[in-house]
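I am attaching a structure below and will ask some questions about it afterwards.
Of the protein chains in this complex, one is absent; all others appear in place.
Showing subunit A:
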Amino acid sequence: MKLPKHVALTSVALAGALALTACGSDNNSGEGDTGSDTGSSVSGTLNGEGSSAQKNAIDEAIASFSANNPDATVNYNATGSGDGVKNFIAKQVDFAGSDSALKDEAVDGVVETDQAAERCAGNPAWNLPLVAGPIAIAYNLPGVEGLTLDPTVLSEVMLGKIKNWNDPKIAALNEGVELPSTAISVFFRSDESGTTDNFQKYLSGSAPEAWTAEPSKVWPGTAGEGRTKSDGVAQGVKNVEGGITYVEWSYATDNQLGVAQIDNGAGAVELTGESAGKALAAAEVAGEGNDLKLSLDYATKEAGTYPIVMVTYEIVCSKGLDADKTTLVKSFLKHFASDETQGTLEEAGFAPIPAEIATKVNTAIDAIS
């Protein structure tokens, strides 16, 4: 008889699988199973998708949130802002992460804000700025630290009009620094990217004569070499002496690249959490009510302000999610916006959102129902 043998084998396999399923653990906090210290922990699953620029920030927030709420799971899938918004509108995820706020003008006959309102059962979706990431101008020039650039020279470098590092225009900004004659190798993002969009917004906002291209997610320059993703451009600069690129701060520090200081007219400013935070503090709310779409002053001449920052939003329904999800969304966003969480973001290469905006964000989160 053969059958019993097959049955035996199968049951061994099944038993093994069952044994395996029984011993897994989601608890990585190193404490016991009762890791909650807040007392008011929530449960359920929340799914988000979108911008890869804020991935490292939201991962930090999710990590600390999961430690406080052992029964709640937040997933964030970093597929890019465009996909995030698309899947939010298609009801595939509960919130979207995006480098740019929902557009209220028609693109190809559809208005994003209207589509989002439809997804939220007729209620508007809100853009909540929760992560602020400075964009670093990362370069690879051994021996040159604290390189200074201004928006005009930066535009010309990125467009390939300035070809060598010892060009008089760069030298004029860096007195006392010995610049090598190395050729400049520009690296840009070949994929559509929110970073590209925001960097161009800065250039055209601060040096409109030098940067004439209309800002978009696509890099308009032809000089240099395109690479995909933040990691790609950072690696490019790391491997090529004389390389320069624009990239989220964390990628520049993780790859140990030089980060240029920016002179917007009031002296060279080094990129720190504080100097980037100042640019954000000066940001104005362009949205209505609790829709906290921000507009940044890229040409700011305020001393000690690092002007190249991008704000990434969480896009959520103001109303219209079911009750459990609403509680979870509110509780997660509250945690994300809290001083404690924002304080941990600098380590990961982000700037905390300034107190004034944080207050508004908190008001908005409270108003979600």
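In this section, a residue touches a chain if its C-beta (ideal position, glycine included) is under 8 Å from a C-beta of that chain, and two chains touch if they have at least 3 such contacts; residues count from 1.
The working rule: contacts and distances are computed from a predicted model.
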item: Which of "Amino acid/amide ABC transporter membrane protein 2, HAAT family", "Phosphate transport system permease protein PstA", "Cysteine desulfurase IscS" or "1,2-phenylacetyl-CoA epoxidase subunit B" matches, in UniProt, the chain that is not displayed; value: "Phosphate transport system permease protein PstA"
item: Listed residues A:91, A:161 or A:301, member touching the removed chain; value: A:91
item: Residue of A:75, A:295 or A:369 touching the missing chain in the full complex; value: A:75
item: Subunit A residues touching the omitted chain (full complex); value: 2, 5-6, 9, 13, 17, 20-21, 23-29, 45, 47, 49, 52, 55-56, 59-60, 62-64, 66-67, 73, 75, 77-79, 90-93, 229-231, 234-235, 251, 254-255, 348
